[in-house]
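A single protein chain has been omitted; all remaining protein chains appear in their positions.
For chain A:
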């Protein structure tokens, strides 16, 4: 019996240790989530401004066409998937990777029809194991990534579209809805199709002076806009990651508490049983002497 009690005691201690860790991770994730949310917030004015400018430029120059605005027949598709570097975030990476794999299987017959860019070690490991053609990756991104951290992969992704290596570019990432809800989404980034539709209704038709020319301004702006969209998707994904990790660690902490309760009950039962047995032995011994 004493053996059994020691076993249970040991188990309680180890679950308590786990609980401490998960609790700490939950709190860290909560703090990082707040920072990531602020960061995503503060990136918004830039994206919005950029969209505004491009929309008004596109509206003001109806006749100007740019390859990044034109849909062409799709022969090959690019995907850019954003995952995390670390696990312990519940279904965070699983969900987004499943979305990617399902889309790819549904849409493409062979591996020649698509290429994948990946951010985050989890995604990179997964895709390589699955033999999915990864042509660009970046891992080990900090918790609050700077634009310069992803500049090269992003320029590559946008540049390859411009060079007609592929004819569409999709973003696959976890959309941040609120701290406890994330949803894997798949958004078409390129070609930029629905720009300027809202603006064209209002009379924002400012007649701009362009230097050097409207075409050249657009050709500088559009790639940068696409890059900015990817960056804000990354920031959103980071916020989602911390939200997911916070929820997962919260659950783990709750489960650990529950387990500690169950083990404590078991431990007390075993202790009582041991005492009862000891008493019975003493009484038995005493009555044998009479």
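Here is the rule we go by: a residue touches a chain if its C-beta (ideal position, glycine included) is under 8 Å from a C-beta of that chain, and two chains touch if they have at least 3 such contacts; residues count from 1.
Criterion: contacts and distances are computed from a predicted model.
Colleague: Refer to UniProt and select, among "4Fe-4S binding protein", "Cobalt ABC transporter permease", "Ion-translocating oxidoreductase complex subunit G" or "ATP synthase epsilon chain", the name of the complex member that is left out.
Modeller: Its UniProt record gives the name "ATP synthase epsilon chain".
Colleague: Quick one: say which of A:220, A:262 or A:275 touches the chain that got left out.
Modeller: Considering all chains, including the one not shown, the answer is A:220.
Colleague: Of A:53, A:135 or A:259, which residue touches the hidden chain?
Modeller: If we include the chain that is not displayed, A:53 is the one touching it.
Colleague: For the chain not shown, which residue from A:73, A:142, A:212 or A:285 touches it across the whole complex?
Modeller: Answering carefully, the residue with contact to the hidden chain is A:212.
Colleague: Please identify, in ascending order, the residues of chain A that touch the omitted chain?
Modeller: Within chain A, the residues that touch the unshown chain are 39, 42-43, 45-47, 49-50, 53, 56-57, 146-148, 206-212, 216-217, 220-221, 224, 228, 231-232.
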